[in-house]
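Heads up: the structure comes next, in structure tokens.
Just one protein chain is left out here, and the rest sit where they should.
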Amino acid sequence: MMMNLSASRPTNFSKIPKNKLDLSMNTSNLAQVNAAAVGNGADSLEQDARLDQKSSFIVIAFILSGAAWLLLGSILGTIASFKMHMPDWLGEHAWLTFGRIRPLHLNWMAYGWASQVGVGVSLWILSRVLKTTIPVRPWLFVGLLVWNLCLLIGGIEILMGHSRGLEWLELPIYTIVPIVFVIVLAGEAAISMLYTRKQPHLYISAWYIIAALVSFPLLGIVSSLPIFEGTVQAGMNWWYAHNALGLWFTPMGLAIAYFLIPKVTGRPIYSYPLSVLGFWSLLLFYNWNGFHHLIGGPVPTWFVTISIAASVMMIIPVVTVAVNHHMTIIGSFEAVKYSPTLRFVVFAAMSYTFVSIQGSFQAIRTFNEIIHFTHYVVAHAHAGVYSFFTMMLFGAVYYIMPRVTNWEWHSPKLIKLHFWLSASGIIIYLVGLQWGGIIQGLEMNNPDIPFMTVVNNTKKWLLSRSFAAILLTAGHFVFAYNLFRLMHVRKVRPAPPVTWLDIQRQRALQPKPEPVPFSKKVANAFSGLNQSLKRWANDVKVDEH
Amino acid sequence: MGSVVLLLSSMLIAGVALFFFYRAFKSKHFDSLQKDALIPFDDDEPVGKPTDQLFKDSEK
Partner (left out) sequence: MIKNSILILGIIGLFLFAMIGLTILPKLFIEPNVEKANVYVWGRAAEGHKVYVANGCIYCHSQQVRPKGYGADFERGWGRASVATDYKGLSPHQLGTMRTGPDLSNIGIRQPGRDWHLLHLYNPRTVIKESIMPPYPYLFEIVDADKTLKEGLKLPPEYQIPGKKVIPTDEANALVDYLLSLNQKDPIKPQQN
């Protein structure tokens, strides 16, 4: 037991008694049960391990399935990006035309990668914070298979030209409805976990996850009703699309951050009451944002103004979340450095603050006049779904998978490589298209500049986006490889992780080093770089025993 | 016409929200809110101890 405390991984499953979790007063560790003020039940590491064991199959299934869609979606996105500045490339066939590849990229990424891994991770987090097992797991697995079938069929339909024609809703209705049913099932599982929970209090992550799982089916149903036409349909379109971000992805992303930041740093959330305020204000304001996509459009102005007001009010929940996350992290940046999960999660959390404030500014008419209809909006969209949500999911997967497989990631260096590919890729993407988008907008608003000149000036930014696409796709293949190696278990278990306190203790025992002159530092850096490259090249090769 | 609808409905919503807020306050919901922040922690992964420190010191 003492060894395992520093390992912070679940104990060997064979040591856990096979009968049901015993919450009776006979448990020998009961003296320590009262450790946390809110009462977590019997021996917690083993309870967590048991919960993880129960949820492992279904959570792994959702994560691996989502990772497959990530790879497919990345390839499609890269092709689409190249087609924007090389339009004749692969241009002969109908099923490869930009107008079909681009929506397929969006739908497979949103409803394949992001939604599936989101559901898997959310159910795992619920299981942990509510201290209860995920119910109806076989049905959820069947649901996942149905979901994948629908994505596949829907994708073929889009490539054949049978898209529904509404942005974010291109999948044919007969494929969306089953997916909605699967999410209803996941929501039902979540709500029943609310009622069977052993944890009397609801942690904030649970609130967000329930909000996501309850809202999304409603969105899916209403958007599928055939009662909308014309501009009313446009309004419904953008009410749906914005809520897909704000009521589906955002809550799941925040739930992950609220759980993993405290869990990894070992510090509770800075101000819990603030997080409650953040939750309800998010629900109140985010719902109304939709019409800010139609500023200047053919809808009555007062509808648009309501959305603009709501978009600006979003600063309230965004700032509360930012304060909470930032104040919790402050002083533990070393924990961030040594945790693969927290690298991704903190990057994502900072991106959330950025993209939300950016969104609030984009809704203001003066700025909107410039960036509406430009590549800036595409950059903003990717800041939200990638820089925030996808990076958050990466962090969650890197935390959860070892705990549900009871194995360790084989190469920390590959995880670092994944992080740097993703981080640099998305930063290049965002800088390129935001800058290019502003220029495009300003030039478009100047009627003396011919339209083709505006288009020509965007080409270099589109090229930079293609470069970013390659980096991102490479990172995703590294991610997939990491998952593959984890699942394909070798005989030798990788070394257990070292805790931060141990590191500090070791450092305190070492004598303080002599100060090094700057020139020597530079020389050391070069030779160190050389050695690191050699070591890295060796390390990536698998140690076969 | 639109503004009347807006004004009335926003007053209604604000009233409902305040009512629920009042009820929650009365039922002592807000008395120990910060305690809920301790839910992710337990004996083996307590407050003050970072977890998941995969990148070892030697790999810095």
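Order of writing sets the chain letters: A and B. Residues in each chain are counted from 1.
Note that a residue touches a chain if its C-beta (ideal position, glycine included) is under 8 Å from a C-beta of that chain, and two chains touch if they have at least 3 such contacts.
A quick note: this is a predicted structure, and the numbers were derived from the prediction, not measured.
> Of A:181, A:228 or A:407, which one is in contact with the hidden chain?
A:228
> From the listed residues A:61, A:152 or A:214, report the one that touches the chain absent from this view.
A:214
> Determine which one of A:85, A:326 or A:413 touches the chain that has been left out.
Residue touching the absent chain, from the options given: A:85.
> Among A:62, A:272 or A:288, which residue is in contact with the omitted chain in the full complex?
Residue touching the absent chain, from the options given: A:288.
> Which chain A residues touch the hidden chain?
Its contact residues with the unshown chain are 83-85, 87-88, 91-94, 97-100, 102-103, 161-167, 191, 194-195, 202, 207, 210-211, 214-215, 218, 222, 227-237, 239, 247, 280, 283-284, 287-288, 290-291, 293-294, 296-300, 303, 306-307, 365, 369, 372-375, 377-378, 444-447, 451-452, 455-456, 458-459, 462.
As a working rule, only the chains that are shown with their structure count from here on.
> Report, in whole Å, the distance between the mean C-alpha point of chain A and the mean C-alpha point of chain B.
Their C-alpha centroids are separated by 21 Å.
> Give the list of chain B residues in touch with chain A in this complex.
The contact residues of chain B facing chain A are 2-3, 6, 30, 33-57, 59-60.
> Could you please specify the touching residues of chain A with respect to chain B in the complex?
Answer in residue numbers: 4-5, 8, 29, 32-33, 35-38, 40, 43-45, 48, 128-129, 199, 201-204, 259, 262-269, 271-273, 276, 300, 302, 306, 332, 335, 337-342, 399, 408-409, 412-413, 415-416, 495, 497-501, 503, 506.
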